[in-house]
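Selected chains only, in their assembly positions.
Chain lettering (A and B) follows the sequence in which the chains are written, and residue indices restart at 1 in each chain.
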């Protein structure tokens, strides 16, 4: 490559692509050093950052903001960081002794994976709230729960068949990292070092990190912290616009197990967003209902600090996110009140299983929020609804939603009783024989009823999109059909295999 | 809440969010009174309305428009409405004695649900046309047809199973309202009153309305009129841009039973819309092909008043919508010529059933439009096509489309004959035993052939999107596969259950 000599000394923070650069802020010497080489070898990163607020505003200026517009929630930002742009070095050299991947790189102690432990230097409140978010614990909540891990294994594992018998070989790390743990987050581990012959600086040594790359919401970082802020605040522009538009949520919530984006997009809210969003303001903090946007995105209802046109707070910013959510609607056999703690591996149902309900749908109430907390969360969410809808509208909608919670749970129970009868009859091997409840064809048809269809119906109900997702698109049409199929399968086998009952 | 005192007297019609406000128009005293409180408690509604044409132009000014740009089609608008903005009070206090939900509210007689009966005060022609639209009758067309209601019941109803037998418990009103009737429209009914302690005015009494909220196309209103203009002209901005972009149609037509939007989005037209629409003009009336837009949206082909660059009418505005549609392509066992009357409960096939075809595919021709009318509608639609395509292109495309009508009907017939054999063999209980044809697993697989796959293929054909939706995405791949499955199911059971034939 002939571009080696192209290192440049001056970095202009002038950006033609949707530029922010209305401020001038000093770039630290260390960051300057990073940019000199990386602007040539990774122009995308550097250009993106140059358009970021981090490049345009110093922490000191950001800390001077009064009132609801304040973004730097940490009361004390280290003095040495306050007057320079939040550049490469400011994040990638922070807390070097805490990061297992810190390595010497052209005279600097760099770590590759920036974590919430770094971000909280300025954004302490958001980081703390996020720690209470069930998503921060998404790695352990899956990997550390033996029932979920069994389900994972039957989905990802390699199926082998020999002499009419079959078995599942556990998925390898690479498969797991790009499948379930793409969203849940991987566990990062430094597994050695490697020397690479680089274009600009010859041979250099780098850490080798198992589980990298990853930006999952529950990534286990090399400083022990949980999560990746970049999951939503995508590097290296970190634009609040990215986090507020629904496309970010879609990365992990598109379906069919959590068809949130698809349902939103087909709802009235989604219609208005798609039709009119180019005229909306996605960067204002606080975010004013009616003035900045005319229909909610995911963030407006669940995360953002939103105010009315008088400037009064309608809902406080929340990075815990579920504090506007009484019900947990997906991923489990039955919908149920949200868990009290974000670490769901602690939960035990009445049969001692790490599940928030038992197979009959009974809640493990000790581990779930109570009625008062559910009411509080409902009211917090409804404050947003009421900004555009009358009380009878909101009450009517909510009544239907809670009816649907009950109705879908009842249907899942019907399906569950059929699969239990299948297990009892020995037509499939279930938990009563210490076998996986997820590794046979008929068991997976049962799993479809709650993991796909009941979920979809509940999301369609919650977001007021009854049309196709509530009925035909993996909704009630498929749910009832699948129950009919389960029934047919069982009854036909009973006819055909009369002597097989144990 | 401390915001009670925030009521304000002056309302500026100045709007930073995609503002229209190029006109000044007087706001009535009554509307002013509404806004004073509601701008605080429902800022979203008020802000939206302030950006609407209704807030910016008086009926008098709108009536003065000459030529094709005229939007107020009523020749006579009541004098007292002509000179003020079309605000809260103008609509929500109109025709108080006609609305069952009219109630006294701070000195005004308000009704909650505004109906086409109100909108026709200014938009008489659109309202009249819409009455002929099959969508206006969507509530009764479903709820009043015993075969469709049976299908609805097997989709929405709760399935119970006892002693190896199962039964369907009819869905409750809340489920029905948020599922099928979310799009079809609910029947509104005042079922009492309730007192609520309001933030700004203490205790107030409001009507309780069963079926509320709803914006379905065939809503049965409290003044007896049918439909909700807000289904497409979303409250409270009522922007023609909303109705003209395809995202509105998507709310009810996304699939898989009517996958119109998905097919459109993957078509050449949809590609051009997605790629270039931000440079198009969606508010111009009339709408000029080539100048205002370079590829059609749903509205351009089916609804809008479109003209060529000479200003000559290519197609007249139609709120009947199907007057550019010879064939009815979805929701029924076979595609068929459009019904003559929008109330389809009147139809009887040769077996006396309320269906536009019999089970063999024969048309109930007496109730369907004739060849001459089909030709007229085809020509009306093709006038739009021909604005961008040559005659041989358009004829070639149409020939394929009508071929596909025949071919998909033939495939549905093959599937139907298999299910009939299943019924005859007693392997499922069908109409010959007075049982539902929709409530067993194998019957639902048959229903898939026409309700999902044949529909999808026809839409892909109609919109020139043969690619994935015509073949792999719930298209011909699945249709043939499902027929193969039906055949396998029947033949295997015949082998296994030789003595069961009646």
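Definition applied: a residue touches a chain if its C-beta (ideal position, glycine included) is under 8 Å from a C-beta of that chain, and two chains touch if they have at least 3 such contacts.
Everything numeric here is computed off the predicted structure, so don't read it as measured data.
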Full complex, copies of the single sequence (shown: 2): 3
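Note that in this section only the chains that are shown with their structure count from here on.
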Using mean C-alpha positions as chain centres, tell me how far chain A is from chain B in Å, no decimals. 34
Taking the touch rule as given, give the residues of chain A at its contact with chain B in the complex, in rising order. 265-268, 270-272, 274-276, 278-281, 289-294, 308-310, 312, 386-393, 396-397, 399-400, 403-404, 407, 410-411, 414, 417-418, 460-461, 464-473, 475-477, 480-481, 483-485, 487-488, 491-492, 494-496
In the complex, go through chain B and note every residue touching chain A. 3, 6, 16-18, 39-48, 51, 112, 154-161, 164, 166, 171-172, 174-175, 177-183, 196, 206, 208-209, 212-213, 215, 234, 237, 239, 241-242, 245, 247-248, 250-258, 278, 439-442, 444, 451-452, 493, 496-497
